[in-house]
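Quick one: the structure is below, and I'll ask about it shortly.
The complex is shown incomplete by one protein chain, all other protein chains being positioned as in the whole.
Note that the chains take the letters A and B in the order they are written out, and that residue 1 is the start of every chain.
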Amino acid sequence: MYDYIIIGAGVIGSCIARELSRFNVKVLVLEKENDVANVQSLANSAIVHSGHNPEPNSLKAKLSVWGNKLYEDMEKELEIPLLRTGAFVVAHNKAEEEQLFELAKTAKINQVPEFSILDYKEASLIEPNLSKSVTKVLSLPTTKVTYPWEVAFAAMENAIINGVEFKKNSLVTAIRKENDKFYVTVNNSDILESVHLINAAGVASDDIASLIEKNVQFKIKGRKGEYFVLDKRVKGFVKNILYPLPTELGKGVLITPQVHGEILLGPNSLEVEDKYHPTTSYEGLTYVKDHASMLADNIPFNQIIRSFAGIRSTSDYDDFYIKESLEFANLYHLGGIDSPGLTACFAIAKYLVNDVMNVNKKYALNPGFNPYRKKRKMFHRLSQEEKQDLIKDEPLYGNIICKCEKITEKEILDAMHGPLGSNTIKGIKKRTRAGAGLCQGGYCEEKIMKMIAKEFNMSPLDVAYDKEETKLFVSETKVKL
Amino acid sequence: MIRDIVVIGGGASGLAASISAKKRNKDVLLIEREESLGGILNQCIHNGFGLEVFKEEYTGPEYAHKFIEEFMDLKIDYLVNTTVIKLDKNNDDFIITLSSKELGIRNITARSVIISSGCYERTRGQISMPGDRPNGVITAGSAQRYLNINGYMVGKKVFILGSGDIGLIMARRMYLEGAEVLGVAEIMPYSNGLNRNIVQCLNDFDIPLYLSHTVTNVEADEDKRLSAITIQQVDERFNPIPNTEKHFEVDTLLLSIGLIPDITLLDDLYVEVDPKTKSAKINQAYETSVKGLFICGNSLQVHDLVDNVSKESSRAGLSASDYLDGLVTNRKKIAINPGKNILYVAPQYLDFGWVEKDLLVSYRSSKKIEKALVKVYQGEKLIYQKRRAFIVPAEMETLTFSYLELDQNQDIMIEIEEV
Partner (left out) sequence: MAKEFICIVCPRGCRVIVDDQGSISGNQCKRGEIYVKNEMTNPTRILTTTVKTIFPEIPRASVKTDQPIPKGLLMKAMEEINKIVIDKEMNIGDIVIEHILNTNANIVLTKEIKRKEERK
């Protein structure tokens, strides 16, 4: 019997789990995927927006400005990576400049700190590759970039240390409520009981709601966004995030430096029929290239190492939908958490826990709560001296497994263990970046496969890329197929 | 202690370079990141290696073994399981930072460096293939390693994108091991592999080759495994032609869409790079724009024959020895430029400081040409020409001529004329 069951372990579910672990409550997180941060949190722009864009007085405006500030604290408590890029929203002509001034007004109302308007000359001194067609920019220095996977890992690891239970590969297949208790069926078999139920299922949040509610208050429409990744060798091409002017479709195609040096181009924004299978298309990727080219000149397209499509759980409700169910007390929905969801995630968790669910009024504090979490070491980022020190005690830091990203055997072993250890190729990649570089795992996947098999005493035939069904191999050779 | 030469990479290229330098009494250290020498040859278990160098036909592992034996006999120093993580310059010397379990992180100083780090496979991301991103899309070389070294099949219903040699070789290997190979699609109107591989890897097993076709969609099942692909014919500008779609239900898509020289180690040295070869520009002595830094094998240009890798790298080892012996003086260079119908040339410079008198140039044509006349000009002056019955981009060509008589102030241009 749990006090709270959270459905979904994206950045939102993970942050809520951590926030709840401050209290003396029994919490379980259910995730249908094989890992945290595997759907919407997996593939996005990784931006912590300043809060300049949302409609004033909306929940999005309030929680994104607050969330942006909370990242500064979380950098210390959870060692979440932050790259303080700042951002330029660009205008190309008089009409767009008018819109830019309007946007600056919104920023002011939303209490975005330190914004200013620069002309092309000032802006191009900071960003030499800024497109020459740009006339003015809105500078938003509090905009930054994080690493969404690490946000989810950090929050969930910290939650687990503070007593939260986490179950992956757990698809919720039925929900009913009887005698003030929720009965949650997982994978059509186990039934779990909880007093409260939190629906943080992202793209699937309307489907989860419909398992118990007759009249679901929001519908997830699913908008995909396609991206290119430029190799980290392009680091420094832009320092600021470059935004076009926003439209009703969203913030548009951006150029976004990433914490590990790569640069993202994208996303476009297209409503899709199948929200569970966002795919890239020739037209979509061409659109991204064309629109990115309006922001900067001489984009090094020859350094593209990957393209991908992510999904946003955009809903038909105009704002974040963070409310108690109209039909069932103690059931809470987080619907339509699209952009700026990543920006707002820590604020969303606080808002839900304290203002919507009033947990602080119902339960005592968890006396053992430890807000701190140590990040796994990124060995190649340490100084020569620090490296030598670590290697002395742990020679496996000397063995490079992923040569593109320079990830060592020790880091990969560490990623397999600990509160959120992983035994999949993708899980290791998300935790260490092994396989995220130039050769995209062509060189290190085999080595990691062998390490997983050895460490978990598995046959290589059982090693999976991600979910259990995605085995690397169909059989040994020399046997009848 | 300062080494004469550090060779980075112990495959076909690094072995040959080390051997030729050691024979010139140079103090050589070879660094290999894998646990054994031989590089990619170890997984190339097919035959066709060695006809030029040994006048006999070997498989990859046998060919590597020949070189490793000679390497061991010469007692050349080497490190395995060791990765070079940084290459820097300190005045005229090089600082090589290496990392391994046994040695930790360590700096080595050398008077010259030979890069023989091979190439990596182009991935799906680099060609922006549309569709879903399921498990089951894998580069042909990775699948080859799993198959031949580890003994695992990545799938049993296979399609191959790209007609590079590895793709063709893998079509046959997967077929022989019991997989169904449904076809090979090539975006160009000609194959990128050797002709003999089309015959003995595809035709022998009735595996269809779709020229001027590419993959235009990738589909996944519920569990994010590859379930099907669509290929489409393309026009001259490589745009898909509507209503030419062909659908294949497969569990594996092997990619053989090109190899790219691995020169990430050169990033800190500001070496002049040729966008055409995607590697460092060199002079005829395989020296990059950084004095004393040499590059050869597939990290210089992607070869179709390992014999040429060995010969080229052996010359690079000798060049590094010349450099160390102080035989290179009065440097003055001119450019060697690719002209009509030429995809690339290497070397890109001729440096008159070197002592040989013959210039060997490797090049590839940009298209298939029957009855070709290869011409070398210095300004208006035709300085060399040769006829070739047949030139295709898939096969690297070479030409050799004396440069003793050349004007030291004017660039050279190489072109192919269709007769």
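Please note the rule applied: contacts are C-beta pairs under 8 Å (C-beta built on N, C-alpha and C of every residue); 3 or more make two chains touch, one makes a residue touch a chain.
The structure presented is a predicted model; accordingly, all values stated were derived computationally and were not measured.
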| item | value |
| --- | --- |
| Residue of B:F238, B:Y270 or B:F390 in touch with the missing chain, whole complex considered | B:F390 |
| Touch with the omitted chain, as defined above, among B:I2, B:L176 or B:L327 | B:L176 |
| Hidden-chain contact residue, picked from the options B:S20, B:N148 or B:Q378 | B:N148 |
| Contact set of chain A toward the excluded chain (per top definition) | 477-479 |
| Absent chain, residues of chain B that touch it | 42, 45-48, 51, 57-62, 65, 147-151, 173, 176-177, 194-196, 198-200, 204, 304-305, 390, 395 |
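As a convention for this text, only the chains that are shown with their structure count from here on.
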| item | value |
| --- | --- |
| Centroid spacing, where centroids are CA-atom means, of chain A and chain B in whole angstrom | 38 |
| Residues of chain A that touch chain B when the two form their complex | 228-229, 233, 277, 279-282, 284-285, 302, 304-309, 380, 384, 387-388, 391-392, 395-400, 403-404, 406, 408-409, 438-443, 445-446, 460-461, 465-467, 469-470, 472-478, 480-481 |
| Of chain B, residues touching chain A in the complex | 33, 81, 83, 85, 99-105, 120-121, 123-126, 128-135, 139, 141-142, 145-147, 150-156, 177-179, 216-218, 220, 223-225, 240, 251, 264, 267, 275 |
